[in-house]
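Note that one protein chain is taken out, while the other chains of the complex remain in position.
Chain naming follows the written order as A, B and C, and within any one chain the residues start at number 1.
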């Protein structure tokens, strides 16, 4: 296996967007463990993202989360990023952390709450304009915890109306990515509960709306690559939130729990990007590849490096599939022969190939080792310190003296 | 709780269609146990269905499965049914038991196989005309067992094309119900893998295509009543295959594993049937309620009686929900209050009410007891005997002597 | 159905322990919503528990969580409880919120961390003595997030050694309850991953160790009542953490998502408590029934009332099962007949019976309505105010000015 010009070209054009929040502390409901040197501000997050881009060469954009990354001057933020070789990626509004969102945001039974949420979404459209962002990435925590708590069809109507208003406010050439999730934090019914629900809303709203697939948001056993293929074929796959999980939305480093699944997803994307169907091909070529992870016990920058590299390996393997041989076996009904064409690519060790690629890019052949042997982590640990953890379940409160 | 005229009217109008195959022997892959008196022919199945209708009064139609129920003269079959107070319900084609369907039917990579399958589907449209059936109920076993075995998007195109051809051959006033399933018998990818896939096909094909929800065809944790509400709201819920399960497509008697879920589904249906939205209301009022079970260890007629009665109880409870109180609590954001309005109805023992209803219908107040104390089961056991089981895994073959 | 002396006796002896932490604010990793009047201190939690006991009459003990409920003077705490008609129930150590527990507590690869955890567990044994608590309730967040992260068998040995040391420090007449959990917060391997793991440790450690079943800690599809029956038969069921869920460890109000499951669990407990086998019977009679919920959007006291009442209804229904008829049908192999004996009890509306019971207890017949119409909630809301939420994911941090 050699690095042919086609392979080189394809691998050089791969893009993985890293999320600002992946560089800060995050945790489970039980505890947020503080990591030394975890980024405290959006500026520090951009510094970390620049380090990941410097080492991998395929992570040149950063997703923002508003208001976690809110600043007064987005032009300054954009410049700060550009000086570090970065662009601002997707804008992620937050409509789940205000106290008013207890019963939902855009689906809340309370109209004022809905309007507050929509206003925030529209604010984020303005931030897109100021930062040059192409994608508004929408995740809603909306849902209910008990049967009967709210009317399911009414909530659907509220969701539809909100999405429509935001859609119509989007500038030309931009998109809204509609994310779905099986559960959490809602435990009876989640308003955007699966790809079908997201897809139906997108269809009804307009052409700027596309579905976002988060790898951790499905029921057990669901075939994600098939959803990917279906949405690509319908021209409605907008992007990914990459991560890994075994159970629920575990938000682990992508590719760590089932690398074969990640490969199969990339196999569909590579196939669609070469489709003779214009819609499918252009859809595949515009997919936003974004990481969305919650690093609880991992060093943040190293975790992000690992994530980007795992995507690179999966993509490289997918590029190695012998498509002619595959098609031949499929058409012939050669079940195991076709399967082997696919797995032959998966079994190939692409690490030497990627080292070659990095030589072409004038990068260190082993980004993880380069990071570990650099002074970056030690420096930020010293500069930033270790933030107190917080998060999770209540820690012991000061005991009142009235006992 | 009393049997008000409205309640009486609603309960009298309930309809549950029983499936011909539920009266014959069925089993798992491991074994089909033979039940004494299990129906052997479509005529005997109609006899059994008539017994269920005689005892319950709300099961006046029977779904057929072709070719299991194939006859030379469908007019005769229709008459035979009518003489027993029955109508012919949905027609269920079988495109999974020919040896040629090993790699799929309408999605097979082999064109000849696809044409054979489509021809059978079109034959079934003819049977609809001859029997007066309104619904063509489509379930496909199509799928793949191994990653790479076939091209997922190509298979999607084949499915779309086949559904379109059948759709366009449907007479006015009839429908095709498109069923989906997470898995089994396909174990890597099922071509119609969830409601979203079925819905997307229906939308693209035409207005006669609607989605069929089988309670056993979802991933664990999926909220079925929410899918029901969503499809009702989109005007695309065509019907149900009722059964129960804990794990996969266990095909047990409906309402036996989680009666609260069945109640919640009926709660959405009752709500939608009273909607002020014309599309939602008319969709709800035209839902086909069909049982689809595989009775492995149960007496067949008693199992079907139990199924119909469980649906009747769930529906009666759903009718008892205080809708005004529910809406009031929902609008007020009273989480637990709203939940209790729903569960108050569920906790109500509707059996006395249904006895009253049966008195109105001149039926025995206890259909199960009536059946058990009648001579029906003993008579058919004698007339029909106990068919040899078969099915399932291989039983011991005659040993060859060349050892 | 009437309140016979036997029924009355059984229902009067029911006990449900409420958890101190259920009266305070709790949330998901995304957000902790602040409830007006949520208890801020252990004293306030006891006040709330007393209100629940006052209204239901079957919740006379409270589980503590250390250090959340840590006080200087446990004798004073015990007196405070007693003055309100309460006892101190299970002591729940916390070995998951110190920063040192990032890689586990008693299973950590770091010996010092393990010793710190064990020391805390032993401290809790002292608190048991001071509060008169019978049960040490052990839940460990220990586990790993990535394959290879730590050695599974080594971690098992560390768990065994720690449990043994704590076991041997328990006073006569007390127990340790060993809880298991499928996942969360560990996402690759949880050290006590299922009932079998907990059971094997208990067997090896000694007779004071018993298994604790939390209803939300199982994989989808697992039959919990069968685990209950199995452990009762082996004499190793120590207690429950009651709650409800549809997906993962959703920690909803017990009985709200699948009331039939809760009934089936009580059916096994009632059966075992009448067993002719001494071990099974005494085990069943000493089960600790504890609630463990995380009220995210619910009013805290009302949520706990609802939980206790749901258990009361499930138990009452289980008591109504006609055991002779059930046995008769089971022995005869009458599948559906036996099932109906069970479901007849479930379908019975026991609310009138429980109103009668409350009359016997001189309680308000409708505890929820009594609570809602009392001034309790308004008073504590005023006295305690609404605590700022916190918890969950990071809220926006102060932006640094170095941009």
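Keep this in mind: a residue touches a chain if its C-beta (ideal position, glycine included) is under 8 Å from a C-beta of that chain, and two chains touch if they have at least 3 such contacts.
Bear in mind the structure is a predicted one, so any value in this text is a computation, not a measurement.
**Student:** Specify the residue from the set B:119, B:297 or B:332 that touches the hidden chain.
**Tutor:** Once the missing chain is taken into account, the touching residue is B:297.
**Student:** Would you mind spotting which of B:10, B:34, B:161 or B:368 touches the chain that isn't drawn?
**Tutor:** The single option touching the absent chain is B:34.
**Student:** For the full complex, which residue in C:182, C:215, C:270 or C:309 touches the chain that was left out?
**Tutor:** C:182
**Student:** Of the residues C:15, C:84 or C:339, which one touches the chain left out of the display?
**Tutor:** Counting the whole complex, the residue in contact with the absent chain is C:339.
**Student:** Sort through B:18, B:53, B:223 or B:257 and give me the one touching the missing partner chain.
**Tutor:** B:257
**Student:** Which subunit B residues touch the hidden chain?
**Tutor:** Output for subunit B: 21, 24-34, 40-44, 67-68, 70-73, 76-77, 80, 96-97, 99, 101-103, 141, 145-147, 182-185, 187-188, 220, 245-248, 250, 252-253, 256-257, 294, 296-298, 389-397, 399-400, 402-403.
**Student:** Identify the residues of subunit A touching the omitted chain, counting contacts across the whole complex.
**Tutor:** 220-221, 223, 246-247, 253, 256-261, 297-299, 302-303, 306, 313, 335-336, 339-340, 343, 346-349, 351, 368
**Student:** So which bits of subunit C touch the chain we can't see?
**Tutor:** Against the missing chain, subunit C presents residues 103, 109-110, 144-154, 156-157, 182-183, 188-190, 193-197, 199-200, 203, 218-223, 225-226, 229-230, 232-234, 260, 264, 267-268, 271-272, 275, 280, 326-327, 330-333, 335-336, 338-343.
Here, only the chains that are shown with their structure count from here on.
**Student:** How many Å are there between the centre of subunit A and the centre of subunit B, using C-alpha atoms for each centre?
**Tutor:** Those two chain centres are 39 Å apart.
**Student:** Please work out the Cα centroid separation of subunit A and subunit C, and write it as a whole number of Å.
**Tutor:** It comes to 36 Å between the two C-alpha centres.
**Student:** Going through subunit B residue by residue, note those that touch at least 2 other chains and give them in order.
**Tutor:** Subunit B, residues with two or more chain partners: 220-221, 223, 260, 335-336, 339-340, 343.
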